[in-house]
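Here is subunit A:
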Amino acid sequence: MISVPVSVQLLLPSVLFLIGLLGVLIRRNVIFMLMAMEIMLNAAGLVFIIGSSLWKQADGQVMVIFILAMAAAEVAVGLALILQVFQMHKTVDVDQLQELKDERERG
Partner candidate 1 sequence: MSDSFVHDIHLWPLLLYSALVLLTAVGMLLLSHFLGQRHEEPATDETYESGIPVTGSARLLFPIHFYIVAMFFVVFDLEAVFIVAWAISLRQVGWAGYAGVLIFIFILVAVLIYEWRQGALDFGPNSKKILKAYYRRIQQKRKSS
Partner candidate 2 sequence: MILVWLLLIPLIGGVMAWMFSGLSRWIATLAVLIDLVLALQLWLSHPSMPIQPVQGTAIGAGLAWIAEVQYRWIPLLGASLHLAVDGFSLLMIVLTLFIGLLCVWMSWHDPVSREKTGFYHFHLLWLIAGMVGVFMAMDLLLFYFFWELMLIPMFFLISIWGGAQRKKASLKFFLFTQFSGLFMLIAILALYVLHGRQTGLYSFDYTELLGTTLSREVAGWLLAGFLLAFLVKLPAFPFHSWLPDTYTQSPTGGVALLAGVMSKTAAYGMLRFALPLFPEAARMFAPAMVILGVAGILYGAKLAYAQSDLKRLIAFSSFSHMGFILLGIFSMQELAYQGVIIEMVAHAISITGLFFVAGMLQVRLQHTQLDAMGGFWEYMPRMGGVAMVFVMASLGLPGLGNFVAEFLILAGAFQVHVVWTVLASLGLIASMIYSLVILQRVFHGKSKQTLTHADLKPLEGLVMACLVAAIVWIGFFPQRIVRSVQPVVQQLKQIAVKQNNSAADYEWVWNDLTLFK
Partner candidate 3 sequence: MSETWIHIIMVVLILLVLLTIAAGLIYVERRMLAVWQDRYGPNRTGPFGLLQVLADMVKIFFKEDWIPPFADKKVFVIAPTIVMMAVLMSFAVIPFTPGIGVVDLNIGVLFFLAMSSMGAYSVVLAGWASNNKYSLLGGIRGSAQMISYEVFMGLSLMGVVILAGSFNLRDIVEAQRKIWFFIPQIVGFVIFFLAGLAETHRLPFDIPEAESELIAGYHSEYSGMKFGMFFVGEYLGITLISALVTTLYFGGWLGPHFLPPIVWFLIKMFAFILLFILIRATLPRPRYDQLMSLGWKVLLPLALLNLLVTGAVVLYWHL
C-alpha cells in the first residue's frame, strides 16, 4: 500500500471546505448557497473518513452517516424555506431579503 501522509490527505477536504465556504460567501442565490453548504459538510465527512482509516476505527464512518443524514434533513428544510421565499419574493437572491435590518434612531 502506498501511504500518503495525513496532511496531504487532509488537503482534499480542506480545499473542498474552502470551496464550499467561498461558495456560501460569494453566491447570492440561496440554492447555490445550500449546495455550497453541502460541500462543506461533505468535506467534514471526508475528514472523518480519513480519521477512520488512519486510526482503523469505524467511529469515523458512523459519524459520516450521521453527517449525511443531517445534511439531507437540512437540505429538505432548506428547500421548503426557499420555496416559501420564492413564493413571496419571486426570487431566491439573498440580497433581496432585506426586511430585517438594523433601524437606528434618527437624529
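Criterion: a contact is a pair of C-beta atoms (placed from the backbone, for glycine too) under 8 Å apart; a residue touches a chain by one contact, two chains touch by 3 or more; residues count from 1.
Quick note on selection: all candidates are chains of the complex that A comes from, given by their letters.
Since this is a predicted model, take the numbers as computed values, not measurements.
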item	value
Identity of the candidate that touches subunit A (this complex; choices 1, 2 or 3)	1
Of subunit A, residues touching candidate 1 in the complex	56-58, 65, 68-69, 72-73, 75-76, 79-80, 83
